[in-house]
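Omission of a single protein chain aside, the complex is shown with its protein chains in their original locations.
Every chain is named by a letter (A, B and C) in the order it is written, and numbering of its residues begins at 1.
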Amino acid sequence: MILNDAIDEIVDNINAVSAELDEETIMEMLEILTSSKNVFLLGQGRSGLVARAFAMRLMHLGMGVYVVGETITPSINEEDCLLAISGSGETSYILSTAKIAKKRGAKIVSVTSYDDSSLGKMSDLIISIKGRTKIDSEKNYIKRQINGRHQSLSPLGTLFEVTTLIFLDGVIAQLMDRMGKTENDLKQRHTVLE
Amino acid sequence: MILNDAIDEIVDNINAVSAELDEETIMEMLEILTSSKNVFLLGQGRSGLVARAFAMRLMHLGMGVYVVGETITPSINEEDCLLAISGSGETSYILSTAKIAKKRGAKIVSVTSYDDSSLGKMSDLIISIKGRTKIDSEKNYIKRQINGRHQSLSPLGTLFEVTTLIFLDGVIAQLMDRMGKTENDLKQRHTVLE
Amino acid sequence: MILNDAIDEIVDNINAVSAELDEETIMEMLEILTSSKNVFLLGQGRSGLVARAFAMRLMHLGMGVYVVGETITPSINEEDCLLAISGSGETSYILSTAKIAKKRGAKIVSVTSYDDSSLGKMSDLIISIKGRTKIDSEKNYIKRQINGRHQSLSPLGTLFEVTTLIFLDGVIAQLMDRMGKTENDLKQRHTVLE
Partner (left out) sequence: MILNDAIDEIVDNINAVSAELDEETIMEMLEILTSSKNVFLLGQGRSGLVARAFAMRLMHLGMGVYVVGETITPSINEEDCLLAISGSGETSYILSTAKIAKKRGAKIVSVTSYDDSSLGKMSDLIISIKGRTKIDSEKNYIKRQINGRHQSLSPLGTLFEVTTLIFLDGVIAQLMDRMGKTENDLKQRHTVLE
């Protein structure tokens, strides 16, 4: 089914991104996250949903965390960091929000496909997560050609968004190890009100 | 305009509710709110929006506050309280959530039109906010009759929702006084990321 | 109680705003709302909650309506209108969003305290809802002086936000009359999934 091909295309992107991850950069990311008083998460559209999925796990880990745009999010300051997720690194709302955070002294960590984007340029740390445009696997292209399908199986920002989610779930595993937290610790912070 | 009549109907309800507020109950409410480690806010539909508007101000006051259903809401426990808003006091999701909170030892404060509702019965404290059915002001009824309009100017839960919002904004003023907070204190916690 | 004084201050503002409403402007607002294919609602913070409370009732009336920032909100175009709520009329996110909507040909209706704000200036129609700064009722100021309280009983945007909510609930009553809808019609569109 096309469905399986689409999943293959996503998995290929995840594997390619995973292989390129730089350990030093990741360790610096963890250092910023754990040394911040509060981590503010920022994203629009489906990247915003990915930001929330990560925020939920950071909360389960017992960290101070807020999602920009939710009800109880307070002002940000120099003890905090902002983790901004934007494939293009050019979403205007993300840029204007990151600018304010930076002006108030917060550290900016960006997750983007473009290191040299406006968002990348203002960041203290950039996590590169390639989407379709950058790593368009030969294999899938040829597969599509053979099947006579030349259009994408993962439209718009899909590859970036999904790969970012899985990368951030990997960051959670790394954080659990670093902070000495077990799954049971997470369970105890998990909401019971549902 | 009908618009002005509708506003009058709402204002009449607000005034009637304000006149009936019991000081002792209010002080008990403030005591529970300020002595809780975290205040959890709960409401569905438009009552849920009222809950969030109140949550935002509690955050501005520097209190620990969460909205049930938002991303970073952790588990509730016996040091916390749940403030549940439900006109009928019978919304099934509200009841099942309040039951869990109660079982975990949290105090339950309910804001409802019906003291003897299922929600009211399981609450540690009930704040009575009458909606249309209970205080249907003579004056407006006659006004509607004269105009040949017998239908409500404030459909469904409107009177309860709006009156509850204004009541809770009054609670904020009372809390500011009790906690010695000024408007400037609130401004400093107000999000800057918009 | 301070609580009652705070409620009085809010009610005074509501009454003052209600008395100043211009029928022609309101009728033009209703004309824009009902002749648009879809109404897009926009607001930040507590004004965003007010926008959602209004959106819910427009949906109950059977109108096409979306809240900017929610999951299923599609692109806006020239058959649609944007109703933007901002007390100051200067919130940067509101301005940049309204600019995009205007460029795509949508009508802009703004609800603001400042007709000559940046938002006001780009609007096809302005609904003036005064907040504290504009109508600071003598009566309450003196009441506060006598009590030795000089600080506001309705901090930050409270007066604007609450008054706007009640104004918009009045608009719903006016729309029900115009569209020939009864409370029962609304009830049938009301979500049952809670």
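In this section, a residue touches a chain if its C-beta (ideal position, glycine included) is under 8 Å from a C-beta of that chain, and two chains touch if they have at least 3 such contacts.
Source: prediction; values computed, not measured.
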Revision key, fill the gap. The one of C:A55, C:L83 or C:L159 in touch with the missing chain is C:A55
Study note, to complete from the structure: Given C:V68, C:I85 or C:A173, the residue that touches the chain left out of view is C:V68
Revision key, fill the gap. Contact residues on subunit B toward the hidden chain run 69, 92-93, 96
Point to revise | Contacts of subunit A with the absent chain, listed as residue ranges | key: 1-8, 10-11, 14-15, 18, 21, 23, 26, 44-46, 49-50, 52-53, 56-57, 60, 91-93, 149, 151-156, 158, 161-162, 165-167, 169-174, 176-177, 182-183, 186-187, 190-191, 194
Check your understanding: In terms of residues, what is the contact footprint of the unshown chain on subunit C?
Key -> 40, 42, 52, 55-56, 59, 65-76, 97, 100-101, 104, 188-194
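Here is the rule we use: only the chains that are shown with their structure count from here on.
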Practice item. Sort the chain pairs by how many C-beta pairs are in contact and tell me the top one. Key: B-C
Point to revise | Homomeric contact subunit B-subunit C: same or different residue positions, threshold half | key: same
Revision key, fill the gap. So the chain most remote from subunit C by C-alpha centre is A
Practice item. Going through subunit C residue by residue, note those that touch at least 2 other chains and give them in order. Key: 92-93
